[in-house]
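Every protein chain of the complex appears in place save one, which is left out.
Coming up: chain A.
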Amino acid sequence: MPIDPSIVGRVYPPQIYEVSREKIREFAEAIGDANPAYVDTAAARGYGHADVVAPPTFVMIPVMNGFDLLMKDLGIEFARVVHVDQRFTYSQPLPVGSRVEATTRLDGVRAVAGNDLLKIRTEVRGEDGSDICLSEATLLVRPEDSDGGDASD
């Protein structure tokens, strides 16, 4: 069943995510990235940062929490979802040891060849409300009865 376009504009409750040094280390190791700015405070300070910074795509973790909410709300199982595109615009590094809020908005729904394309916008902000990162994503949702097709992510 196609997704009802009247839900476009729906905004989900902000999700709190605590940025931890250990999670950044684990993520950097998982992508095989030995940049010292991820683990060594002194190295990060050398670039003018207050503390270690996260790899650019790390912010997908809090962004995904918002996707989970949206999927649950629309009754979509992740097995039907394909990540079509992803874009981040960064205002400042994720502050280690503090909490950020990710607010998810459904920006658009479009039916294409029996699938639904969802445009999802997520704003990640600091405790003080300042912008940290804007995520813009497109997800393709295959119909419920489909198995097979071109799932790529």
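Heads up, the rule we're going with is that a residue touches a chain if its C-beta (ideal position, glycine included) is under 8 Å from a C-beta of that chain, and two chains touch if they have at least 3 such contacts; residues count from 1.
Criterion: contacts and distances are computed from a predicted model.
**Student:** If you look up the hidden chain in UniProt, what protein name do you find among "ATP phosphoribosyltransferase regulatory subunit", "ABC transporter permease", "Acetate--CoA ligase family protein" or "Dehydratase"?
**Tutor:** "Dehydratase"
**Student:** Please output the residues of chain A touching the missing chain, sorted low to high.
**Tutor:** 23, 26-27, 29-33, 35, 37-38, 42, 45-49, 53-57, 60-61, 64, 78-79, 82-90, 92-93, 136, 147-153
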